[in-house]
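I am attaching a structure below and will ask some questions about it afterwards.
All protein chains but one are shown in place.
Note that the chains are named A, B and C in the order they appear, and that numbering of residues resets to 1 at the start of each chain.
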Amino acid sequence: MLRDMLRIRVAEEEIANRYSQQKMRCPVHLSIGQEAVAVGVSHALQDGDQIVSTHRCHAHYLAKGGNLTAMLAELLGKETGCCGGRGGSMHLFDLAAGVLLSLPIVGASIPVGVGAALAFQQEQKPNVAVIYLGDASLEEGVYHESANFAALKKLPVIFVCENNLYSVYTALKDRQPSRVLTDLGSAHGLHAVHLDGNDVRAVNDAAAIAVNRARSGDGPSFLLADTYRWREHCGPNYDNTLGYRTVAEFEHWRARDPIAVLQRELLSLGDVTERDIEAMLAGFRSEVEAAFSAAEAAPMPNPVTVARGIYA
Amino acid sequence: MLRDMLRIRVAEEEIANRYSQQKMRCPVHLSIGQEAVAVGVSHALQDGDQIVSTHRCHAHYLAKGGNLTAMLAELLGKETGCCGGRGGSMHLFDLAAGVLLSLPIVGASIPVGVGAALAFQQEQKPNVAVIYLGDASLEEGVYHESANFAALKKLPVIFVCENNLYSVYTALKDRQPSRVLTDLGSAHGLHAVHLDGNDVRAVNDAAAIAVNRARSGDGPSFLLADTYRWREHCGPNYDNTLGYRTVAEFEHWRARDPIAVLQRELLSLGDVTERDIEAMLAGFRSEVEAAFSAAEAAPMPNPVTVARGIYA
Amino acid sequence: MPEARVITAGAAIREALDLALDKHPESYVMGEGVADPGGIFGTTTGLVEKYGASRVVEMPVAENGLTGIAIGSALMGRRPIMTHQRVDFALLCLEQLFNTAAKSHYVTNGAHRVPMTVRLIIGRGWGQGPQHSQSLETLFAYIPGLKVVMPSTPADFKGLLLGAIADDNPVIFLEHRWLHYVKGAVAEGYAAMALDGPRRIHDGRDVTIVASSYMTLEARRAAVALASRGCHADVFDLRMLRPLKLDEIIASVRRTGKLVVCDTGWKILGPGAEIVAQIVEQAFDALKRAPIRLGLPDHPTPSSLALAEVYYPDSTHIIDAVAGLCDLGEGDITSARQEVLDARKGVPIDKPDPAFEGPF
Partner (left out) sequence: MPEARVITAGAAIREALDLALDKHPESYVMGEGVADPGGIFGTTTGLVEKYGASRVVEMPVAENGLTGIAIGSALMGRRPIMTHQRVDFALLCLEQLFNTAAKSHYVTNGAHRVPMTVRLIIGRGWGQGPQHSQSLETLFAYIPGLKVVMPSTPADFKGLLLGAIADDNPVIFLEHRWLHYVKGAVAEGYAAMALDGPRRIHDGRDVTIVASSYMTLEARRAAVALASRGCHADVFDLRMLRPLKLDEIIASVRRTGKLVVCDTGWKILGPGAEIVAQIVEQAFDALKRAPIRLGLPDHPTPSSLALAEVYYPDSTHIIDAVAGLCDLGEGDITSARQEVLDARKGVPIDKPDPAFEGPF
């Protein structure tokens, strides 16, 4: 899991580094600081399981095995992007990897994930669908409609809510009353668990239980994972100077960097060495470098194709 | 409260009796059997308080003091109807009585009621808004969006959910998972209470508490009132032969007729006599008769006015 | 050739659903009321008994979420057939239909397909009022990526519904409630129709009339009355609003030089606007007179019978429009109007026209 988190971190930091070159001409929503959720969940999944994601989809996509070059090419608007350049960073998907889709409208992918689970149930497949959602999407009615149906039909689906405390610049407390947030899961009859979203093992343990429940026909779960977005809502920069959140809060969460937390643990256990980590990082840096080179070398989509494929 | 329930019962039974005359040419959704909720709640309200209702709005409208003749005239499509014949039975409102509106789209009036409460709060008025909703509207996302905002802003609003176990012909258990239904209120931070919706005193007591909380700035409540619709979903007839519900279930609930329950109690306490009740009934029968006559005597709207009033 | 019987469009829908469920194991029906004793005005009756609750899925009252769920299942290879009892309820699920369903194929550069049909019923009559009788076809026809079908005959109800279900795109299938009662010859067995263009339903060289859905019946009635007075209309049943194929209609206008378009919904920004605009763009020189559009006036549906009576355009309005374009004599106009009025047999405007029972 450390590997996967490091790989995502390296990829996203490189995106941030290069963003000012203005070659990636689309909005980007980085997951830096939130990698443990995607990785912890993905490690509980199997081939054939599906995930759906949101505007902030890079980590989910990569953790599930989405093609790195196709993702970067999509950000660069290239023909070889996963959407052939048509979607941009908020539409990542990878059919081979089980990344069904990502959607930029808050809440929109939630029912789609439930629909994937319905398909599994109808086809009596042993698979599970995972829905990544942000804390703000709990405010959207469509979450509740989806949760109700998932519970009603005992669908093999897991709602993974990443509570990073903000919707853009608006704090959770300015959008939702103060009460136990997991109640929004259990009120619908979902198996609801609250966990530390920066602890990849905790995430993985909870996900494994939820996956197991889903595969055994025990129905859907709701995992509430507390975490924190380090950079600005949209774009490559830090924005703590804006004043919508305090530097103290940011530092509190950065001290709980999910990667550092795991590294410390593994180092102290002797499961990895500093050198291993350096080697991993170096490996990922060159992988990302190579992926960027490939993506940048790829052609832009041919404008004559722009009107193709409106209908199947 | 007995008076009000009897009056509503008499009015609705007369609508049912006359419906086959085909003069009321619009869908009607009768509340017969559910009168205790509307009456119990209304008796906790004051002038200036507002209610919003659904397709099944007759009882709510009458209990809050809505004009009977204007209601019947609306069902008859007359110029003197509360909507001048434009709305029909699902659009009842009475500004003087504090019936803000009724809407035929499931869930649609819920946020409107919250909006009325927001207006009270913004204007620092001591009033309360009541939202009547059916069990099915809890499935609509808009309920949840509305409840979240009401709780966030501690608005003076009460969600009164009449759980009559059905949405048209579909049972609650086929639409929602089995779990505690009031959790859908408390998960949003609403003060949630479960009560016998056929016990008008219980309704009134709970409503009084909720109203008091709302007026004192303690925020919104959710009252879940169990009750039962006697007749078909839409129209004047009984439909137990259709098989979507059992005769036993119907008889169980009819034995718990909210009016009979209260009558028995008041009779045994000596608070009313059989003769009082007969007199009330007779009075309401002639009131309803007179209202029907007035409504039937009223002119149809003039067709040349049909395009007027699209814009204020 | 399978044999044709005379059945109602409602029965034709039910038959199509039955055949589709049988033919496409990945298909399923979902909607509020699909498995209840009403069976969506009888169009789904008996299907749950035959195919079970996992193929005929009763749903919570949650249009937006369930639309997204249907879409998700479609992306996974299922073939959902969703039903809403009124078009009006679908206003709740437009985000899913317009963003997720309509765009997935295009956005993923062809990787995703959304083989989904959405049946939407247009209410009319018996005081349905402002929020239970909207037609709203423009909303759907405006969105690239959707297909929009508006059948009028029982054979089309069956064939186009089968075609919609077999289609790998999201198809909006708009059913006018009153058309459910209309009877016509419908072939037995599975035979999906192509989701193609309009069909000529009456021949003539004097004027071109384009109608869709319910208005097709009014147009046919007008055309018959006009024909016996020497004015011959080329009448088209539009059938598909998106993609909109106007070649045949344009060819007709090139012959007639005159055009009347009859929309079932509001006239302003109705499909008629697009049709007139395209015809003007492509057959300007052939037009002898200004085309005429008919549609609902610019306000909500009033509930009262007295008001509904002046809300809905009918064959008399079509006769008037044609009369103006073709300079019919007063006598012919009066008698043609009388003929179509008589056909209605005095039935109030808030009940289905018994003379439209068919078969035609």
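Everything below uses one rule, namely that a residue touches a chain if its C-beta (ideal position, glycine included) is under 8 Å from a C-beta of that chain, and two chains touch if they have at least 3 such contacts.
What you are looking at is a predicted structure, and each value in this text was computed from that prediction instead of being measured.
In the whole complex the chain that is left out makes contact with A, B, C. Considering the full assembly, A:R175 is the residue among A:R18, A:H43, A:K154 or A:R175 that touches the omitted chain. Of C:V29, C:V107 or C:V235, it is C:V107 that touches the chain left out of the display. Only one of the listed residues, B:T54, B:N67 or B:N148, touches the absent chain: B:N148.
For the chain left out of this panel, the touching residue among B:G33, B:G66 or B:G87 is B:G87. By the touch rule set out above, chain A reaches the unshown chain at residues 25-27, 77-78, 81, 83-91, 103-107, 136-137, 139-141, 167-170, 174-176, 242-244, 300-303, 305-307, 310. Listed here are the chain B residues that touch the chain not shown: 50, 52, 82-84, 86-87, 91, 93, 95, 100-101, 103, 105, 108, 110-123, 129, 141-142, 144-146, 148-149, 152, 308-312. Chain C residues in contact with the hidden partner, per the touch definition given at the top, are 64, 88, 91-92, 94-95, 98-99, 102-103, 106-107, 129-131, 136, 138-139, 141-142, 144-145, 244, 266, 268-269, 271-274, 276-277, 280-282, 284, 287, 289-293, 298-300.
By our rule, only the chains that are shown with their structure count from here on.
If the chains shown are joined wherever they touch, the resulting network links each chain directly to all the rest.
In whole angstrom, the spacing between the mean C-alpha positions of chain B and chain C is 36.
Between the Cα centres of chain A and chain C there is a gap of 42 Å.
Residue positions of chain B with contacts to 2 or more other chains are 139-141, 174-176.
Looking at chain C, residues 59-60, 62, 64-65 sit in touch with two or more other chains.
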